[in-house]
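Missing here is one protein chain; the remaining ones are kept as they sit in the complex.
Going in written order, the chains are labelled A, B and C, and every chain counts its residues from 1.
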């Protein structure tokens, strides 16, 4: 049986007190609870503080470019659907540089889990506004405060009928790992936006700030009701809902490709007979 | 007084029967109704059949790269806020290649009008699926049918509380020109998604198809009610709402920059006194 | 081309250049393709040159088929049979008629002062049939067999109801008859008794088929002319061949997807053109750093920016050679024929799997769209590439980037073994984890660059043809291969010693393979489809040899033998 130790313990490059530690912990728990062995799991990440997380896990890792983890994950999953593919990266990575891929991943509904460490700031580059920074948030690069409205990934995902949309808080490790476990179990694209305090560059959206505002959705909340979900998804600021906000059973992207039923697309083979037939068509 | 002739008549490179002609007509009407003179207006476009439209108007034109008109328009508007800046381009341009800029433009709420000729297909490149192509839509590049869900730009824009969100139909020129006029008048970012039949590459979403399904919002519909708007925005398929779906008075992006109150940022000058002071700070 | 200018260019016997001109949407490509197939089935050799505008209807497009009893290797400018589907075609191409040339035209149009056959296109039916009339008339003129053309047409149109088939056949028959009755003498192509089996395909189709034969499993793309037809070809065969073809949301996604797929073991390729490739350059660097195999097709068109999206050019060689930040090895293959499109694509896969790095195929609109007759590829003996490492991993734990003498590390596929595979776009240790150890950095740079030595050993030598100590040596690369060869033989026929040095691989260059030839020539001229002479510059960079004379073309049209001859005279 797989245990948390199978996922290893590594020295990290994070600041003491960073919310990333609890997320890492929750991820390990979720993997164990999901009964997954390290070699069944591929983590794909981009660049940022959050994106370092996969290096601290004993799994397959593809640490790619800033903002481009979803495309890599999509290609990897299509080529080997047997792998559990998880993207773990920051808010800047996924909603900023990678915004277009976020939209495309939702549309595809490929069976990939997206974990976003959302600290509402670009941490690794030393504190610029991120797409989720609240309007007015002040940084050295935005001394007059952020002039754009904050991006609400949960609302956009629900509006687009994403397969699985959740928000969690790094301060509640058990809930977080539960949510991640559900996201992994969900067949289709799943988003877990994790509120993550950054002690070095976000002095506004602190642990206490999130703690005070976030609340868990009640037991009777029905995440399959889109009309209810879109309203809950719209909440931000004073009240921040946590939990699985929306979920559906949209057809899986992979289902459109009969070839994917036949196992990994690993190379080394070629259907010579069919190719010969195809060649004939050029006569 | 400005008349429709001021906006010129050009030979086009479009197919006979294309929905683009009516859009062009409606745009001219809207410009005239807005009382704008050609030299007050800058059209920015990308690449595609739709993106050729500005070449058929007697205005300032920046015909840039595929997918990148919104950034160009943003820069142009910031540098010269006195210009009326209109982006006109296709669904592929704005929701495909340019998806990330679409999100950013909504967040910024800059005073730019975005007209999307939405023919649910990549026409100029001869008929591939676009982000708005319906699931199952068959093309030479998607012989098994489109595997992704269609992108609903209106729903995403409403979910993000865009300043002005409308849908119109190329088949109803007067309504369309009305909507465009309102979009131009709106202070802030405005989206007009225009259903545009492509007679050459979209044999599914034809004039008749749109005609049959689209319906105008009633007089008592309140576009300032987000809760109502998001539901209307979610409609697609059998019933397609037309009109101004959502509207608000969010703060204008430009308002965050006091310098923009002082006219165009045209170069040729430099505040030497201030710069000297700044230099002193490096002592 | 005026008669005077073309003086240098004598028509070879038994070669006909037929050009169909008309608006987009008139069915010119349909006639062209059926005719091409019929001509090849009859045993002739062809080179097709397509020229079209960036629009769907209207404008002025052409489909030129140069055909001959011997080998045809290049397109031709002067026209022997001009099929004018509209009046504009007469205006634009009338002056291109060769001395024996004439126009085939609807009786409704004017042929000006040019010799012509006026055809009653509408006589045998509706507009829809007039293309078949045109097909019949020119087929008859060339001397094709009616039965063969009819069969080719039916095959081309695919499944149709019996009535339509019969209708088409009748129209074709009437057109043949009508033509036979015309009082004109035209030198038909000599019949070829037992025509060999030949395929008809264009450069992009050959790239697609080459990739399939090499075991391609994943192709991602964002539509862009002139690369899109690779995707169309592969998409049409994806299910049968068990591969995935995915249209991405943008080119950035396309290349990153392919890298992801390749990482997990699927031989992967992307295809695009200049502007789309610009967006892929960061991904190129990623493939290099993570040492993930990938084949990248760049189908060139005139730039900068959007340029002339449907025309041809050879101006992205230097861009492709230096694309991506940082330093890493790569190879650039530049096919010169449709056969080379097939074989070099295979080679690209082999190199990319072997050296775990990005390998480029640099083609252009002319070659991409140029149909040719090709001998059927014998795929029985062609094997697919086999990704990853197949030996034993001797030292454990497994290290994705273990430092080896060749620079190539054993590559395992995630999920393909007991081992975990860790790769990183940051500088990394042997085990793939991010590092800031600067000694490791240096070793990793050396390791990656060392792979270049291996790639160098497998370089395809440039092809050298012609006289030993020539008065004139022409260098060229990529799609202009045939044109240069043909121009050389023309010059030679006028008594000059001439040779050609053609590169089907433009990077790496191995000077020892060709420098002697450059030095032995009295005059060297480089022939390129760009405005600055990029190959010439590269040759100087790698050898010091300066090529001062240049025949450059950058008006969007392919290099033709006539163009070269004209420029050589200038």
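As a convention for this text, contacts are C-beta pairs under 8 Å (C-beta built on N, C-alpha and C of every residue); 3 or more make two chains touch, one makes a residue touch a chain.
Please read all numbers here as calculations on a predicted model, not as lab measurements.
Student: Given that one chain is not shown, what are the shown chains it touches?
Tutor: Across the whole assembly, the hidden chain touches A, B, C.
Student: Just to verify: which one of B:28, B:101, B:161 or B:213 makes contact with the chain not shown?
Tutor: B:101
Student: Please identify which residue in B:80, B:235 or B:248 touches the non-displayed chain.
Tutor: Selected residue, touching the omitted chain: B:80.
Student: Go through subunit C and note every residue touching the omitted chain.
Tutor: That gives, for subunit C, the contact residues 53-54, 59, 252, 273-275, 277-279, 281-282, 284-286, 288-290, 302-309, 311, 313, 315-316, 318-319, 321-328, 424-427, 436, 438-439, 441-442, 445-446, 448-449, 530-532, 537-538, 540-541, 544-546, 554-557.
Student: By the contact criterion defined above, which parts of subunit A meet the unshown chain? Give residue numbers in ascending order.
Tutor: Touch with the absent chain occurs at residues 13-16, 47, 49, 64-67, 96-97, 99, 122-126, 128-129, 131, 140-144, 200-201.
Student: Please identify, in ascending order, the residues of subunit B that touch the omitted chain?
Tutor: The list for subunit B reads 38-40, 42, 44, 47, 52, 55, 58-65, 68, 70-80, 82-83, 100-101, 103-104, 257-260, 262, 264-272, 274-276, 278-279, 282-283.
Going forward, only the chains that are shown with their structure count from here on.
Student: Ranking chain pairs by how many C-beta pairs touch, which one is first?
Tutor: So the chains sharing the most C-beta contacts are A-C.
Student: Based on mean C-alpha positions, I'd like to know which chain lies farthest from subunit C.
Tutor: Looking at centroid distances, A is the chain farthest away.
Student: Mind checking the centre-to-centre distance between subunit A and subunit B? Centres are C-alpha means, answer in whole Å.
Tutor: 30
Student: Once you find the CA centre of subunit B and the CA centre of subunit C, what distance in Å lies between them?
Tutor: Their C-alpha centroids are separated by 37 Å.
Student: If a residue has to touch 2 or more other chains to count, which residues of subunit C qualify?
Tutor: Expected reply: 238-239, 249-250.
Student: Please output the residue numbers of subunit B that touch at least 2 other chains, ranges allowed.
Tutor: Only 97, 99, 131, 144 qualify.
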